[in-house]
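Every protein chain of the complex appears in place save one, which is left out.
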Amino acid sequence: MSPASRNGSANKKVYSYLGPIGTFTELALAQVAEAKGARLNAVAHVQEAIDDVLTGRAIRAVIPVENSVEGGVSATLDALAATENIRIYGEYLVPVTFDLVARPGTALKDVHIVATHPVAYAQTRNWLNKNLNKHAHLPATSTAAAAAELLDNDNADAAIAAPTITNHYKLKVLAKNIGDNKNAQTRFLQIGLAGKQSPAATGSDKTSVIVELPTDRPGALLEMLEQFATRGVNLSRIESRPIGDRLGRYRFNIDVEGHVSDSAVAEALKGLHRFSPKIIYLGSYPRADKKKSVHEGNNSNVEFSAAEAWLKSLR
Amino acid sequence: MSPASRNGSANKKVYSYLGPIGTFTELALAQVAEAKGARLNAVAHVQEAIDDVLTGRAIRAVIPVENSVEGGVSATLDALAATENIRIYGEYLVPVTFDLVARPGTALKDVHIVATHPVAYAQTRNWLNKNLNKHAHLPATSTAAAAAELLDNDNADAAIAAPTITNHYKLKVLAKNIGDNKNAQTRFLQIGLAGKQSPAATGSDKTSVIVELPTDRPGALLEMLEQFATRGVNLSRIESRPIGDRLGRYRFNIDVEGHVSDSAVAEALKGLHRFSPKIIYLGSYPRADKKKSVHEGNNSNVEFSAAEAWLKSLR
Amino acid sequence: MSPASRNGSANKKVYSYLGPIGTFTELALAQVAEAKGARLNAVAHVQEAIDDVLTGRAIRAVIPVENSVEGGVSATLDALAATENIRIYGEYLVPVTFDLVARPGTALKDVHIVATHPVAYAQTRNWLNKNLNKHAHLPATSTAAAAAELLDNDNADAAIAAPTITNHYKLKVLAKNIGDNKNAQTRFLQIGLAGKQSPAATGSDKTSVIVELPTDRPGALLEMLEQFATRGVNLSRIESRPIGDRLGRYRFNIDVEGHVSDSAVAEALKGLHRFSPKIIYLGSYPRADKKKSVHEGNNSNVEFSAAEAWLKSLR
Partner (left out) sequence: MSPASRNGSANKKVYSYLGPIGTFTELALAQVAEAKGARLNAVAHVQEAIDDVLTGRAIRAVIPVENSVEGGVSATLDALAATENIRIYGEYLVPVTFDLVARPGTALKDVHIVATHPVAYAQTRNWLNKNLNKHAHLPATSTAAAAAELLDNDNADAAIAAPTITNHYKLKVLAKNIGDNKNAQTRFLQIGLAGKQSPAATGSDKTSVIVELPTDRPGALLEMLEQFATRGVNLSRIESRPIGDRLGRYRFNIDVEGHVSDSAVAEALKGLHRFSPKIIYLGSYPRADKKKSVHEGNNSNVEFSAAEAWLKSLR
């Protein structure tokens, strides 16, 4: 729990987010219309943000879920798999660009030790190999922490952080946009408690679930995918994570096109519930990319209703 | 229409059946408990029996649908595909055995011309090749008609017919049980109008449909089968018939295990309705073999209800 | 066996065909380029034509295999399933049109008894119901036999036969083109012994097999279809026939696009051989419709060769 969450003014709703200030999460938060005017509460760990929501210390939280280069954020995926009370209320895409920053007066040639979060380090290795090929890496818990500490001690000579870091700290930019992949993006989720104001269908929606596979049959993954295919439901993401009890057992984080109020999605979810030993529903929410969500192969709500009416007429 | 259907006593319910008397259909009719005491009306063609039901001249009809050696009865399959008002109320299995019969006084060595229905002829060719290898075949519209005509004219010397033929005609049995396949069976259906007293689920049920495939995608048959597989619904029969408009277009006569009141069957049928340009529902009815109908892979009604309740709890 | 086959001139090759002269098979035979100048041998039954090929009495035979209205010709399908030595050398499409013919001097109003083959009768019922609604049907072994017998006896007043019948018999046409379906077609096969001059790939080919399903697993039909789908091989026909030993066991007559020398087809066939308890290969041959046969999804011979070369490079 973050101390900040205790002394906030009682009449303000609280948004927790993976901090500290100056990280990419802040840029995601800036996209959340409902968060305008809320008290923002930076926390140190994804689990803390989720706990804030579960205990009511925060009405919502904004956390990263996947990066186009590094993949799923394990801490988020595993934390979401460990509770059934969380729902997703929105998703946000943030371009990931990195700057090399240092204390005023530092030149590039003075940089021997570079502090940053390991993921940021991994995404800037090409630039570092070319421009600072003898540097050492000092791992930090976040890009913002790495930058902030430059002003506290001289353990490092420079830090790799988000461009917005200079809004918060008096630091000099030694190099701009040093990421290896210029199109890198991170996807963030706005989460809240289940059962409160689920987002209504907009026609451009996603639905997220976490599904464990039954262990008693080969081909279980194929069978699971057919639960979607039979109803014309497209997957926009499928990511495996170990269940954790032993090697070879996975749960799958799945995003599909469409809203739980779409008949195709609802029927697929019910099929998964029968099929899977454990399924966690994370909610339906508007897509960040605004594209229409379509269910192929005659699986629109109109066609589902017609089939229902037909079957009723038979009995 | 058969003349007999017009002058029956008004207070008796009428069962039409594919006649004439002495055919295998009579043996199926003997298994139909509800037909006890009904007036039995032999007709000359399957279509006639169906028309009797459609117009109300008969409350029910009993017609053959498939033979274990010869396959589907095309006339029945095509007639059922041409109306949406017929339902199946029961199925009956009749062992198919053939006797060679002749006018009294005839010996086997006197037999040169053998009358019978082409299907019966096809099923006794081995015996005929061995025992009457120089005979000629005179086709007849039914095995019973072939036998009856022996007493009207001497176009043929012998006939191949069901053993019960001697209950109706004074004929001599020249050889018993001459069928090539001693386990041959014919399956019969009891049909009636839709909407009247559909058989309730017994736990040992079948459901029959006729499904056309969409023409716009290769792999359509595979897709259709997945509609069943995804819900754990087993097929006990799948038989193709040409749609008739051009080569290469088929409709499929399908029997599945289970009753339309089973959630797995109901959902599969609705899936087919969306998928198929044309589906005809023929009804749910008790299986002749009395075996339990099971839906594999967690697709029982209990599991469907649990999934439904789960989904409701999410919203 | 037909007597004609014994006393033919030894220096001519013999083509057997399902006779008698004047049936639709003759029209198919007229399309067979290789049969020009051959001695044509009409036989009474499909099995006889196949036996002629198997014993060497004929070099080839032409037999009907399916009709767009009536479906598969059971006698042909079952005879092909009973031997492994027959191959298909070509397929031919014949439009099926029917005329009502009678002895010279007969008028339509004089027709009370109509002779024809049951299949032809089934395909002209609409016209008959409208124009001769009180007639009786006299079944015949073929449309040509029905027509020929008009000149032998007066058992029937008219016959339904192919338009070419008047090339062979002095008969009067009472009505032309009386078939219910104006686009009806029958598909014929040219068959011969295995191993002799198999047709080379033309790019517009078909391959035919007969496949039994394993009985020990539900979903076996779906599994069989996946053997084709995985290699991008399209089915142009799938027709079930009972195996005959008991109800519920089927073999499938399958035509696929492509030639056995196409890698996609070859691999699919080998997959079927492993999968199926019994598979009969009927050959690869040019398509009657001349359309290109394509294997979708990167399954051309070029792509198969590239994959083979890649795998070799790995070891």
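By written order: A, B and C. Residues from 1 in each chain.
Just so it is clear, a residue touches a chain if its C-beta (ideal position, glycine included) is under 8 Å from a C-beta of that chain, and two chains touch if they have at least 3 such contacts.
All figures in this text were calculated on a predicted structure; none of them were measured in a lab.
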Touch partners, limited to displayed chains, of the chain removed from view: A, C
Identified contact with the non-displayed chain, of C:179, C:271 or C:286: C:271
Residues of chain C in contact with the chain not shown: 194, 198, 223, 226-227, 229-231, 260-261, 266-267, 269-271, 273-275, 281, 297-299, 303-304, 306-308, 310-311, 314-315
Those residues of chain A which, in the complete complex, touch the missing chain: 66-71, 74-75, 93, 118, 122, 137, 139-141, 181, 183-185, 187, 218-219, 221-222, 225-226, 229, 234-242, 244-248, 250, 296
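In this section, only the chains that are shown with their structure count from here on.
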Farthest-lying chain, centroid of Cα atoms versus that of chain B: A
Interface residue identity across copies chain B, chain C - same or different by half: same
Dominant interface by contact count, named by its two chains: B-C
Interchain centroid distance [CA atoms averaged], chain A/chain B, Å: 59
Rounded Å distance between chain B and chain C, as computed from the means of their C-alpha atoms: 26
For chain C, residues that touch 2 or more chains besides their own: none
